[in-house]
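Can you read through this structure? Questions will come right after.
Of the protein chains in this complex, one is absent; all others appear in place.
After this line comes chain A, so read on.
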Amino acid sequence: MRGLVVRLFLALALPALLVAVWWLASDGSTNVYWPPLRTVLAAFPDVWTGERLRGDVLPSVVRLAGGYAAAAVAGVALGTVIGTHRRVRAVCEPVLEFLRAVPPPVLVPVVMLFAGIGDAMKVAVIASGCVWPVLLNTVEGVRALDAVAAETARSYGITGAARLRHLVLPSAAPQIFAGLRQALSVGIVLMVISEMFAASNGLGFTIVQFQRGFAIPDMWTGILLLGLLGFVLSVVFRLLERRALGWYHGLRASSRRSP
């Protein structure tokens, strides 16, 4: 119980301090672009009504989920193929390095050309940015398959789909999750950017609308909401990762105890 209180205190101390500093520093502000935090917070419930949450936040989250899921599936599938076959890797690696180096936001105008300005475009943009961290990490994870584990599997006739399911994917899982975590932050960025270019709803669209209409406190509430969304998603991700990689964290903890 005491431990929990201490941990909660440690976790909340800095955010509380930062909010307090923001509150005090902006309290007497008369600058239009830098409204007092009090004003921003007062505007929050008025701006983010149930209707807005349904009309703008939900579409954004759905696009993010769609693009992210597509990227995860494609990244893991392609990464497994590339990581398993040396030849395929030799052919693909230079191209992958190039494609990874292209900043994903630059794809927005390009994707708009052939995917239009609807949801398909936004999902495609999110997917095309999220896929790289997943793909490259999966390749590395699959490549790093332990030789003894692989021989053990072979000697017990564990081949084909069973090998993939029980050996290759679980052993690459820590790396795959590292890729998925990076992809999540990339995805949020692309979600907002794609909605800023061409959209009729969504978080990014709404924030730009507020800014153009000089509804500055409302704009700030949108930014706060985006931060909260990112925070919640990362907490959810961490919970899922803890569940899926419980064995990995245990293994690491046990090898730290007895090297």
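Here is the rule we go by: a contact is a pair of C-beta atoms (placed from the backbone, for glycine too) under 8 Å apart; a residue touches a chain by one contact, two chains touch by 3 or more; residues count from 1.
As a convention for this text, contacts and distances are computed from a predicted model.
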Complex member absent from the view - protein name from UniProt, among "Phosphoribosylformylglycinamidine synthase subunit PurS", "ABC transporter", "Heme chaperone HemW" or "Haem-binding domain-containing protein": "ABC transporter"
Chain not shown: contacting residue from A:Val57, A:Ala127, A:Val142 or A:Leu167: A:Leu167
Identified contact with the non-displayed chain, of A:Leu41, A:Ile117 or A:Ile158: A:Ile158
For chain A, residues in touch with the removed chain: 146-149, 151-152, 154-158, 162, 166-167, 170-171, 173, 247-248, 250-251, 254-255
